[in-house]
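Then we have chain A:
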Amino acid sequence: MAKKVALLQGNEACAQGALYAGCTFFGGYPITPSTEVAEVLSVELPKIGGKFIQMEDEIAAMASVIGASLTGAKAITATSGPGVSLKQELIGYACIAEVPCVIINVMRGGPSTGMPTGPGQSDVMQAMWGTHGDHAAIALVPDSCQEIFSETVRAFNLAEKYRMPVQVLYDEIVGHMRERIEFPEPGELEVFDREAPGVGPEDYKPYDSTKGQVPPLAAFGSEYKYHVTGLNKADDGFPTTKASLVDAEERRQIDKVLDNIADIESYEEYLTEDADVVIWAYGSTSRSARYAVNELRKEGIKAGLFRPITLWPFPEKRTAELAKQAKAIVVAEMNLGQMVLEVERVAKGNCVVVHEGRVDGDPLNPGQIMTKVKEVL
Partner candidate 1 sequence: MSGARLEIIERNCKGCSICVEFCPKNVLEMDVFLVTVPRPEDCIKCMQCELLCPDFAIKVHDE
Partner candidate 2 sequence: MAYDYEKSIRPGKLPHIWCPGCGHGIVMKGLIRAMDTCELDRKNTAIVSGIGCASRLPGYLDACTLHTAHGRAAAFATGVKMAKPEMNVICCGGDGDGTAIGGNHFIHACRRNIDMTYVLMNNYIYGMTGGQFSPCTPTGDLASTTPYGNPDPIFDISKLAIGAGATFVARTTAAHPREIDKLIVKGIQHKGMAIIEVIDDCPTTYGRRNKFRSVIDMMKRLKAEAVPIKAAAKMTAEQLEGKFLTGVLFEDTEKPEYTAQYANVIKKAQGA
């Protein structure tokens, strides 16, 4: 049978991806340019017995998602930069309390209200460093409507598998663009459900990592009674100030990501094998970059594209290799210099690293990227 196809907006594809992943809870607050995610889920979730709630503010939306996830639901919220800023404390809560959840950030510019209807890619550092304290982050940056669907599914999988918040960031261009989507058949994409506790209620400790870096999370309202807190805690979930326990827990929560990069990492390369110059771009900007690569090749310039799909953890290894191979890396992004700092850090001076950015509400176009490439070579 032919696959179901549809012409979907990126935000609609995101909502459909969430449903495919088994999402049963959305808690959100209206914010441009993400609202279609909420609108679609307000229609679809009750049809499957799921829950949609529009909360009183962004913080409450994040809180409701964490609360719902603790009952065992796969939970999602969708917002934009200002909303993520407001959610940051509770994103940190989900990190330390290790509660799976998915946060969609349809990016616009900023700071503050910025240009709500224009695209931006200026939340990419916020996705890693926005909340206070030390923690790991997973952030995915799809570049098409089809990929928004599949990366939303993967975001749920990673959230459930690593028991943490996962952010999906795409800019307003992809969020509002319409493309043909092929709906994967059930079972075609992996759908991961969180691991059930391997012990009975009497022996359950919500942060017992003796059997693995990610302790299983029991659901509230099942047979398990336990405590959840945002304080540093021991393996039983209760607060502790014991230095050795605090240190070990903080490190475990970071290591559970950094030790599993091979599983979490995802990127695409286009004509990088012999590239003298690598355009390092993600999201909608990578579409301009791909066009630029083709045009540059026609002119005899060996250009290639490196496109991270997992932005955090940062694709250090491959970026470092490319820095050794290429003469230059051009980081193209719709901001005034964010991921370029990471690229510079891992390039360690092995090649020239330059930035091409834009924050005027227009997309970063291929011509702009091509000019920069020619300047640098």
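On how the list was made: all candidates are chains of the complex that A comes from, given by their letters.
For this structure, a couple of remarks:
Definition applied: a contact is a pair of C-beta atoms (placed from the backbone, for glycine too) under 8 Å apart; a residue touches a chain by one contact, two chains touch by 3 or more; residues count from 1.
Every value quoted in this text rests on a predicted model; they were computed, and no experiment measured them.
As listed, 1 or 2 are all part of this complex, and the one touching chain A is 2.
By the touch rule above, chain A contacts candidate 2 in their complex via residues 24-25, 27, 43, 46-47, 49, 51, 53, 55-57, 59-60, 63-73, 75, 89-90, 93, 201, 220-231, 238-239.
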